[in-house]
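Removed from the display is one protein chain of the complex; every other protein chain stays in position.
Order of writing sets the chain letters: A, B and C. Residues in each chain are counted from 1.
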Amino acid sequence: MTHYHKSSKPLVWLPFAAGGVTSAMVLPVLMLITGILSPLGLLPDGALSYERVHAVVAHPLGKLVLLGVLLPSLWHGAHRFRCTLQDLGVSSHGGRQMVMLGCYGFGFLFTILAIAALAAIW
Amino acid sequence: MSTPTTFTLEVLRFDPTTDTEPYYQTYQVPYDEDWVVLDALTWVKDNLDSSLTFRWSCHMAVCGSCGMQVNGTPVLTCKAFLRDYVPATVKVEPLRNFPIERDLVVGLDGFIDRLEAIKPYIIRKDDKPIDEGAYVQLPKQLKRFKHHTLCINCLLCYSACPQMGLNPDFLGPAALALAHRYNLDSRDEGRRERQKVTGSAEGVWECTFVSACSEVCPKGVEPAGAIQEQKVQNSLDWFLDRLVPGRKAP
Amino acid sequence: MSQSYKPVFPKTWWLQSAFYTRYMIREASSFFVATYSALLIIGLWRLNDGPQAWDGFLHALQSPFAVLYHLLALLFTLYHTVTWFAVTPRTMPVLVGDDFLPAAPIVIAQYVAWVVLSLGMIAVTVWL
């Protein structure tokens, strides 16, 4: 009979679920603006100028929104990508440990970076 | 187009006493537009090869015995009409993600263990005496979980769920849907008790919401939804246990 | 005394049916969600480093490689959006009176919110 092991998955699962919503709602338009419209010059000049973007990020409300969108999306991606690698056939215990370390490590690293960056910009 | 008079039935065979590997065998079987795949298997057993082995009983899609892979998809063979496949070859294989005992018969021990593990019965602190009559349960309280009670344990969902194949310890869709069914029952108080299993590493977290389970389920049990709801509930309980002083899992 | 046969689960399972393949595409969107989020965080650091660094960042985004990446990211993430909205009614069914709320209004409400939000953000970027 199988033994059932304790799990701390809720710790990543709630951010994953929240990130599912934020990434579905917000990321497409952000990608469009930063990754396509702006590089192709389809936005008015200065739309993403240093001053304007800095003003948004420096504002407490801006920080809050950025944090609320970026971190859940990040964890959503990290957690789901871990599952995807398993889906693609990483099945050994060691392999799964590595994947977990890689994905969640990535999430952890960029969480710190995001918080530090936002804390630095005023 | 003229209706065919016979068709080709291809069946996976395996007998552990003589074979080391399964192999395919084909039969020519008379075609009848009213027949289901199970009727064709029965015809073979009665007329060509009495050693062909498969389970069935009710022939009305309710006992859950006759689930098999037909042309790659898990179905109840007593409800899978030949007219939906023929003239193509009809290929019958045992359900996936289970050990093959013989021919189309798979081993269910793992599933039965899982059923027992999730404690599929009413759990209460105090039982109501029989003399006091039935519990009051409003139609909307019944509605809340009714669809999750419809599982016939046919295990098509286990055959369809890739996470079962990738992680054989996963509790799987039907067992988790059943746990949810009891959790949601207005007469039950056992949710926290069941979470020890449903919230374990082998529980809801192994599901990646592939949804193939709900897709193939012949009874509308919606195990995929039941699992997602439990992820939400289990996460909330987990956090509340850690944030609210005095709140603890049993 | 187990003598049963245990079939091996193929690593290529997700190519066996269109249903599984669509699932895999949906899951693959996570690569872009994760990397794009990280990219924006790197952007924040560039922003912190001053106007020049920021301009360099914007410039880097103009490389064909970057544009291609964002195009792919956008497609995959849009697929994620569609699938996510579609399953919400199943993750959180709502009972109203004696019946569940049908799926359509929940899904439509999400799209309305999504369109408003997206247009709003474009408007803010362009005009404010």
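Heads up, the rule we're going with is that a residue touches a chain if its C-beta (ideal position, glycine included) is under 8 Å from a C-beta of that chain, and two chains touch if they have at least 3 such contacts.
Following the convention adopted for this analysis, contacts and distances are computed from a predicted model.
**Q** Refer to UniProt and select, among "PP2C family protein-serine/threonine phosphatase", "ABC transporter", "Fumarate reductase flavoprotein subunit" or "Putative spermidine/putrescine transport system permease protein", the name of the complex member that is left out.
**A** "Fumarate reductase flavoprotein subunit"
**Q** Tell me which of B:Ser65, B:Gln163 or B:Gln228 is the one touching the absent chain.
**A** Per the contact definition at the top, the residue touching the missing chain is B:Ser65.
**Q** Would you mind spotting which of B:Ala40, B:Val75, B:Val105 or B:Cys207 touches the chain that isn't drawn?
**A** B:Val105
**Q** What residues on chain B make contact with the chain left out of this view?
**A** The list for chain B reads 15-18, 34, 45-47, 50-51, 53-65, 79, 101-103, 105, 107-108, 112, 115-116, 119-122, 127-128, 130, 133-139, 141-142, 145-146, 149-153, 178, 182, 185, 187-188.
The rule is short, and it goes like this: only the chains that are shown with their structure count from here on.
**Q** Could you compare the number of C-beta pairs in contact for B-C with that for A-B and name the larger?
**A** Here the pair linked by more C-beta pairs in contact is B-C.
**Q** How many angstrom lie between the centres of chain A and chain C, each centre taken as the mean Cα position?
**A** 11
**Q** Any idea how many Å lie between the Cα centroids of chain B and chain C?
**A** 31
**Q** For chain A versus chain B, what separation do you get between their C-alpha means, in angstrom?
**A** Between these chains, centre-to-centre, one finds 36 Å.
**Q** Using the touch rule from the top of the page, what residues of chain C touch 2 or more other chains?
**A** Chain C, residues with two or more chain partners: 14, 27.
**Q** Residues touching two or more other chains, restricted to chain B: which are they?
**A** In chain B, 162, 166, 208, 232 touch at least two other chains.
**Q** In the complex, go through chain B and note every residue touching chain A.
**A** 110, 113-114, 117, 162, 166-167, 169, 196-197, 199-203, 205, 208, 231-232, 234-235, 238-239
**Q** For a test of understanding, state which residues of chain A touch chain B in their complex under the given definition.
**A** Residue list for chain A touching chain B: 1-2, 4-11, 13-14, 17, 80, 83, 86-87, 89, 91.
**Q** Okay, in this complex, where on chain B does chain C touch?
**A** For this pair, the touching residues of chain B are 14, 16-17, 21-22, 72-73, 96-97, 99-101, 107, 139-140, 143-144, 162, 165-166, 208-212, 214-215, 222, 224-225, 228-229, 232.
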